[in-house]
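These notes concern the structure reproduced below.
Here the complex is missing one protein chain, while the rest keep their positions.
Just so it is clear, A, B and C label the chains in written order, and each chain counts residues from 1 on its own.
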Amino acid sequence: MPEVIQTYMPLWACLSALFAVVPIVLLRRETFLREGATFVAGFVMLGFVISMVPEVLAGKVLECTLIEITADVPIKFRVDGQGMLFALVASSLWIVTSLYSVGYMRGLKEHSQTRFFVFFAVSLTATMGVAFAGNLLTLYLFYEMLSLATWPLVTHHQDKEARGGGRKYLAYLLGTSVGFALPALIFCYVKASATGLEFSAAGFLASTGVEGSTALVLLLLFTFGFSKAGLMPFHSWLPGAMVAPTPVSALLHAVAVVKVGVFCIIRVFTGVFGLAFLKELDIAIVVSWIAAFTVITSSLIALTQDNLKRRLAFSTIGQLAYIILGVSLLEDRAVIGSMAHIAMHAVGKITLFMCAGAIFVATGKKYVSQMDGLGRKMPLTFVAFTIGALSVIGLPPTGGLISKFYLVTGAMDAGQPLLVTVFLVSTLLNAAYLLPVGYRAFFPRDRQLSSQPFSWKTTAEAPWAAVLPLCVTSILAIVLFVKPQLLLKLASLMVSDVG
Amino acid sequence: MSEITSQYLIDHFNFWVAVVLMMIGLYAMITKNNLIKKLIGMSIFQTAIILFYVSAGVKEGATIPILEHHVAETEQVEAGEHAEGHSTTKASSSHEVHAINPDDYSNPLPHVLMLTAIVVGVATLGVALAVSQVIYKNYGTLEEDEILAKIKAAENDG
Amino acid sequence: MKWVGLIAVIFTGGLLLSAMDDFPNWGDAHSPANASPVSQYYIEKTIEDSGVPNMVTAVLADYRGYDTMFETVVVLIAGIAIMAILRVMNGVPGGARPSPAHEIGDQHDIIIGTTCRLLIPVLQLFALYVIAHGHHSPGGGFQGGVILGASFILTAIAKGLDPALERLPEKRYVKLAFVGVVIYSGFGVACLLLGENFLDYGVLQVLLPTIDAAEARSHSMLGVEVGVAFTVSAIMFAIYANLASKGELEGGL
Partner (left out) sequence: MAEQYPIIVLLVLLFGALFVGLAGMADRRVCFPLTMTALVLAVMVSVGILQRVISGGVIRYFVGGWSRPVGIGIELRIDTINALVLLTITTVGLLTALFSFRRVQEDKTEKTPLFYVLYLLLIMGLSGMVITGDAFNLYVLLEVSSLTSYALIAMGKSRRAAVAAFSYIIMGTIGASFYLLGVGYLYLRTGTLNMMEIHQAILALDGPSSTIVVAFVLILVGLMIKMAFFPLFGWLPNAYSYCPSSTSCVVAPLMTKVGVYVMVRMMLTVFGTEWVFENLQYTQWMVGIAVLAILAGSVMALAQVELKKMFCYLIVAEVGYMVGGAWMANHWGMVGTIYHIMGDAFMTLCMFLAAGIFVKQAGVVRIDQLDGMFRKMPWTMAGFVVGALAMIGIPPTCGFFSKLYLIRGGMESGHWGYVMALLISSLVNAVLFFRIFEIAYFGKKPAEGHGHHVDHSEESVIKEARPSALIPLLATAVIIVLLGLFNSNLVELIERSLQGSEVIGTRALSSKGGLG
């Protein structure tokens, strides 16, 4: 057992975003101060998270038990390697996205910006809560909170399209969480309330004698119940949610929301069942094949999409399925790869989304087919886009390579050559739908566009506040290639717990 | 045959009467179209329940639960003497000779309970009559189907 | 609807009759209900506890006085409810439209009028007797109260609602109804203040001109019966007055 430290740090990390709501609302008339409050909260949160890193790296676990909310099961925070990795990604990208949303929202003169920032902060609190949740109940609580808090963000435009998207969003997320995850949760509660539903490397279900088809049903209920992970057939909320303003798509649908879904499923695998127990049960392969199916299908669909954000959304579905596929292989290296991929994909995908948003702000264009030759007008944006694309595909010099490497070797360890093929084929597909965007932007088919000499003076980038963040994240994608040690260390902590 | 008759009919005839009356009332409450007839049914139903209770308290050969006066007076004197001797009368475990034989008096409790039921019946009836007056004022009829038709018509209009 | 009702009724009747096997015979003095210690206690100990020969009154006003208090409240509620539902207050005055009922009410028959004039005092006197003599014979607050209320209703029937309301105006009967419950619960609260449980009349011997607790009980019972009578008579009249005049308290039947 790792050493346990009792501290309220995770709670403060969680609440720092929530506390920001007050100044944001109070300062709604002073836009600069309001956005300042968001930044301050972002840095405070990151500060709290980073301050916990050394202890987590030292193999310790930070815990904080709040009230015992129901018989045997308290509200509890627990920071371990997995949670820390996720929290680190989410909190650092929040700051970047905040900056980006300032540029985006102002650039488009959006309405109700205060509401936007308020719910953004609440969403972050919920994300942190999921990252640091110490037991299944706490996890579920923050999971639901996130679904609800992001609804006003998704439907921000309040038009017909937003209405439809929002409806779908809630129908899928709430429907599955209440319909699948909640019964599974209660089943666990019935079976294992004595363990406090606390995540542990050995899995709290391991000792309850759940077996065979019951375990499989339970596993599937959880996997589909946390449908924020976008596993098929419960994926179509994600393209629908692309009606949201781009910062929302960028942070929530590249980082917070979808990653929360994946993170929950990983928790189910590693904390609820436990890898060893799952190996014994030999049921995870079902999930593997569902994920594999999702990977290939979503990539194929992505190829056909012309709307850039929708293409990215389907790409996200595929990448999320990678992560689930990785963890469902139950091999150490695959699991490490999965965790690392959460970070790598987050950085890559957020870059892509921010680029898409920047293009929209600067030119009003949404479709890939309209983007011929845009690279000359917005060179920085498209360079960043290409880097992000490389990261998502998993090519050097970006961090994506590292996580993919772990995933593929993990699949080999698991002795699943077919699944290795899935990884490789999908990588090709990734390349097929992402690279042409950059290519067409720089080398348009229309010769006239390409024949014009490039000049910095003719560029028309989006506002600096929108461009700077995407540059930062694209650089981050490269940095993660050079220095992935911290991430890998955090990701492997959990595996070493198992060992 | 006669045994069955006696067992099921004669010995429980009070019960039969009460149940039959109750069912008449209940039937009227459920099926009658006129609101006042429903209320009449309600009264019959409640009265039958009263009959049921009171007849349950009957003892063959017993009188009403009021002590005869001479018994009452002697008892009272005894009770008074007793009270002087001890500080409380209420909790005294009596060692005196009882002139009262419980079998001589019918059970008082059902009577008391039914006094309550009567009062409740009156109160309910009064309120129900007031409500039906308001209904009449609003709809000009006390026939249930006509009222429902008017409600439907009003709904379709508005 | 008829068939549904019939089936429901047959079903209910069958259910009620199905328990007949298990029922005590009619008039069985040793049925569980009749031979229960509770019933025996009432018959044997009433006189000892309170010196009241009428067990029904004793059970009503003393042993189960708590129930009876709420019964009085039920009566009060009925009156208040009817007023709340029907009463037309400060609305269109009843005199605004010619009321045929009112005209008929004016032509009163002399025979009826005279009979009632003679009957009503007797009726009221008898009502007081029934209230007061409830300890010794069938009677009590409810019964007497109803008779008292009926005397006012008779006035209203014979002479019209307005003369009756002159004798017992709305403000007064409402107050009377409330005061009745206040009297009843006041006895209970007095017991509370003297340190005993609610409605434990025995302690009232320090307040009432009585020699012992039993007599205090007896007297308190009379007191609460008077309270009951207040409420019942007032509300009986209130119900009649409101129903007869559609809440306008003018004209009447």
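In this section, a contact is a pair of C-beta atoms (placed from the backbone, for glycine too) under 8 Å apart; a residue touches a chain by one contact, two chains touch by 3 or more.
Since the model is a prediction, treat every value here as computed from it, not as a measurement.
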item: Displayed chains contacting the withheld chain; value: A, B, C
item: Omitted-chain contact residue, chosen from C:Leu6, C:Leu123, C:Val174 or C:Leu208; value: C:Val174
item: Identified contact with the non-displayed chain, of A:Val4, A:Ala58 or A:Ile186; value: A:Ile186
item: Which of A:Ser51, A:Gln158, A:Ser369 or A:Thr421 contacts the chain that the document leaves out; value: A:Gln158
item: Hidden partner chain, touching residue among C:Leu6, C:Ile85, C:Ala132 or C:Leu208; value: C:Ile85
item: Interface with the undisplayed chain - residues on chain B; value: 22, 26, 29, 35, 38, 42, 45-46, 49, 52-53, 56, 90-91, 109-110, 113, 116-117, 120, 123-124, 127-128, 130-132, 134-135, 138-139, 147, 151, 154
item: Interface with the undisplayed chain - residues on chain A; value: 67-71, 75, 109-111, 137, 140-141, 144-145, 148, 152, 155-160, 162-163, 166-167, 170-171, 174-175, 178-179, 182-183, 186-187, 189-190
item: For chain C, residues in touch with the removed chain; value: 15-16, 18-19, 21-24, 31-39, 41-42, 62-67, 70-71, 73-74, 76-78, 80-85, 87, 89-90, 171, 174-175, 178-179, 181-182, 185, 188-189, 192, 196-202
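Going forward, only the chains that are shown with their structure count from here on.
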item: Separation of chain A from chain C, taking each centre as the mean of its C-alpha atoms, in whole Å; value: 74
item: Mean-CA-position distance for chain C and chain B (Å); value: 15
item: Residues of chain C that touch chain B when the two form their complex; value: 1-2, 4-6, 8-10, 12-13, 16-17, 20, 23-29, 31, 33-35, 38-40, 42-49, 51, 53-56, 58-60, 64, 67-68, 71, 74-75, 77-79, 81-82, 85-86, 136-138, 142, 202, 211-214, 239, 242-243, 246-247
item: Residue ranges of chain B in contact with chain C within the complex; value: 8, 11-16, 19-20, 22-23, 26-27, 30-31, 55-62, 64-69, 71-72, 75-76, 79-80, 82-84, 88-90, 92, 94, 98, 100, 102-103, 105-112, 115-116, 118-120, 122-124, 126-127, 129-131, 133-134, 137
